[in-house]
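Missing here is one protein chain; the remaining ones are kept as they sit in the complex.
A and B are the chain letters, set down in written order, and residue numbers restart from 1 in every chain.
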Amino acid sequence: MFEIDIFTKEGFKDSRGEHVLSDILGIGIKGVKKVDYSPFYIIDGDINKSEAKTIASELLSDKITEGFKVGFGTQEKKSKNPIIEVLYKKGVTDTVSESVAKAIKDLGITKDVKVKTGHKYYLHGNASQDVLNKIAVKLLANTLVQEYKIK
Amino acid sequence: MKNKTSCRTIEILNLSDKELIDLSAKNVLSLSLDEMKSVQPYFRKLKRNPTDVEIETIAQTWSEHCKHKTLTGIIEYTEEKYSKKTKRTYNNLLKETVFKATMELNKKWCLSVFKDNAGIIEFDAKNGVAFKVETHNHPSALEPYGGSATGIGGVIRDILGVGLGAKPLANTDVFCFGNPDTKDSQVPEGMHHPKRIAKGVVAGVRDYGNRMGIPTVNGAVYFDDGYMANPLVYCGTMGIIPKNKIDKKVNSGDLILVVGGRTGRDGIHGATFSSIQLDQESDVSAVQIGNPIVEKKVLDTMLKARDLNLYRAVTDCGAGGLSSAIGELGEKTGAIVYLDKVPLKYDGLVPWEIWISEAQERMVFAVPPKNKKRIVELFKKENVEAVFVGEFTKDKKLTLKYNGHVVASMDMSFLHDGIPKPKRPAVCKIKEEKVQKPIKMTSADLSKTLKSALSDLNVCSKEWIIRQYDHEVQGQTIVKPLQGTDIEVSGPGDASVIFPYTSVNGTKKGVVLSNGLNPSYGKINTYKMAASAIEESLRNAVAVGADVEKMSLLDNFCWGNPNKPEILGSLVRAANACYDMSKAFDIPFISGKDSLHNEYSIGGKKYSIPPALLISAMGVIENAANTVTMPLKNDGNKIFVLGVTRNEIAGSVLAKIKNIKDGIVPVVYPKESKEVMKRIYKAINNGLIESCHDCSEGGLAVAISEMAFAGDKGVKVDIDAIRTKGKLSAAEILFSESNGRFIVEVIPENESKFREIFKSCVFAEVGCVTEDKYVIFESTKNKIKVKEKSRNLLKAWRNTISW
Partner (left out) sequence: MKKVKALILRTAGTNCDYETQAAFEMCSAVAERVHINSLIENKDKIFEYDILAFPGGFSYGDDIASGKVLANEIKNKLGDKIKKFSLSGKPVIGICNGFQVLVKMGLLPEPKLFEQVSTLSYNDSDKFECRWVYLKTEKKVKNESNCIWTKNLPDIITLPVAHGEGKFIPVNFKLLEELNKNNQIVFRYSTRNGAIPEYPLAPNGSVEQIAGICNTKGNIFGLMPHPERYMFALQHPAREGFDGEYGWGKIIFQNAVDFVK
């Protein structure tokens, strides 16, 4: 199982992160200074690391504005700051995962893979555990269909 | 019928009343005691207990969402006016009001009304246009994004499933939300904040509608605290269909083909859920997530199959899933279905779950055996899954099999007609309305009030929402939801016009879409709310150039708990208004839907929503180019107000801003209004009108200001010249919300021809377009002068919603 994390390269605008930050300020939470947004993909199947890297570079990341990190199991970009991770609950339709699985086949990697997609938000600044939970529940995840972890 | 079939037998034959109620509650069946007691004798006759598949099938088929049993049931209505009581019994409310008017009007150009998934009227000699509006309220409260997305996805499937399938041309959306500025602490426990709901709902409609390639061209948003925990999400779709594809008929022996998405546990009990009140513990599996691309593929392929005549009937899987779709198609023939053949998203579903799942993006077709191979190949070519799951029989029974075993076997007649008719009392005490004390305001106060009205949540620009929708995809939106005289400034269009040139080669015709909604009138008087909504929808359409003789209406009632007599009574009143107005305007209803039980509990106390009747209007225009927009066009042109301004302030934006309690809710005068509407169509087609705007929320002051800033122009209006009934103060004239009024701009050279057309109507020249870009309202009689830069008014209107 590989986890591929995508992040915005230095010098490019992270519109989604900025939008989340303004939403956080919008619900009256102070202390958070910056949010970095990072989508991630969990690829489960009989593929090797070089194939995973191909998937990351050719498919999941943008060659100009984004970088990626491929690792076994789950992982984060090194961060002292808290991360809120959001994933769909089991059984909830994840439409992106189906497209990724199709695109991997188009790349010429014909092995069957299962894909899960998720979102990570790296928060900079000060936020207590309570505040992080509030941000997760009020803005980032709908706990009816998604689950979140604070790391 | 044991384990190997994964289905259980449910003991009901020997249950007491209390046990029957418990059983219904425990299994989320939403069946009443009366209904449970009608199930008992049927199975007693069969000398066996039902299976879980059978009981779930009955619950779905008899659900409020599928059967609309409240309004098709018996209603004993009492009306009290000035302490005089009148009584009337309805055996089927809508049939005796809305539908009755349509039957009596009996328009030749109504091609299919109240029987299929959408209403269809004639477009031209070869084509019809279909229109349907649905609600998706409860799911949107819990999961705003998924809820609204599946709402729009569902109504698009209604259009795909009308006749043998129509091609969608436009979407509409109307929302009611709580106040987005509500303090966090005032949001009920376990509910999302109204702003989050609003953003999520808009995003859901955006992502689904945009991906489907259907422009969302018309809508409205209404904010009121009463919708905080129970938002309303109305989604509509209009489509075009060849006249020879309107009829469908299932033959015995036709194969049942399921096409599109796979079946999972999505939305199980969604149909029954729609008639349960919302509270913190609402059933979570009722939430569905849609996949618009799957539906887009179904759309692309099924219209090809339609044109090759590969199937005889089609319907969509909506509430109740396969059970409703196949049950409906096979009502007259009977059907056998092999549930193990239904393609699943994942393992582990038991037969009843497969049968009632509301997984999205599925359509059911009746295919003659000879086309078996061709139709599947056609779908396969574009990667659309299509699987035969059974066939229509001639035994008039519903038979379900799983792994070779029969898991359900019931008569279609019992399923469709076995439901007992409930009886409900309804009462309505008509409140006496009285004119408020004269509203006196200084010029400064009027200026301030005008800006407050323009920035009011229910008047302000909805640009933030509208621009997120691709309202121009397909290239056919020739009167757009936002209108200006160039591409930079834009004001609120009254209606949209679709010019279907890519679907109908060489056509000149257009389709106009508009709506009317005003719950604030309904808080006082639901009859007037309904009448006003009907007139507003017509006014909006007429303002862009619709032919009022070629209009049709859709009703969508969203009401509270109908078990409360006064709530049901207010609905009866509104339904009566629909009948009266439909007859008086000579305009038929062609389709409708109701959503009842919009009730929620906070801290154990139950609240019903403010009743909301959305009226959607669709009309066919002979020449799509003969349409106008609302921005003022040229300096020196004359401004006329058509219609009479009355002292009607109750429920108005002014009443809200100034907290005025008394007043009269606007009345509709159909005879007066229709004359004006007919003449506007004539004047527009003779090229006599440069711009036209409907006058509604916020009255003349708001409507005229909107025309000015949308056109980046100035305007000077003489308040004393406006025709009124009775004596009104300047504030009352400017902000009264009387029905039947339009503001039009006329070139001086056209004035005499224009006056000639309207000579039998009440109207007056009230001012002119000026080059100084100031909006001025003046009354020498009352020594009033309101003067504001039109750019400043634009700012007030534009800046309320920007998230």
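Rule of thumb we're sticking to: contacts are C-beta pairs under 8 Å (C-beta built on N, C-alpha and C of every residue); 3 or more make two chains touch, one makes a residue touch a chain.
These numbers were taken from a predicted model, which means no experiment stands behind them.
Peer 1: Who does the absent chain touch among those shown?
Peer 2: The chain that is not shown is in contact with A, B.
Peer 1: With the full complex in mind, choose from B:472, B:566, B:662 or B:771 the residue touching the hidden chain.
Peer 2: Answer from the full complex: B:472 touches the omitted chain.
Peer 1: For the chain left off this view, which of B:178, B:264 or B:484 is in contact with it?
Peer 2: B:484
Peer 1: Counting contacts across the full complex, list the positions on chain B that touch the omitted chain.
Peer 2: 206, 210-213, 291-293, 296-297, 300, 381-383, 466-476, 478, 480, 482-488, 490, 499, 501-503, 624-625, 629
Peer 1: Considering the entire assembly, which residues of chain A contact the chain that has been omitted?
Peer 2: Residues of chain A in contact with the hidden chain: 12-13, 15-16, 18-19, 58-60, 62-65, 95-96, 98-100, 102-103, 106-108.
Please note the rule applied: only the chains that are shown with their structure count from here on.
Peer 1: Measuring centre to centre with CA averages, how many angstrom lie between chain A and chain B?
Peer 2: 37
Peer 1: Going by the contact rule at the top, pick out the chain B residues touching chain A in the complex.
Peer 2: Of all residues in chain B, those touching chain A are 142-143, 145-146, 184, 192-193, 196, 264-266, 284, 287-291, 293, 345-346, 360, 803.
Peer 1: Considering the complex alone, what residue numbers of chain A touch chain B?
Peer 2: Touch list, chain A to chain B: 26-28, 91-93, 95, 98, 138-139, 142, 144-145.
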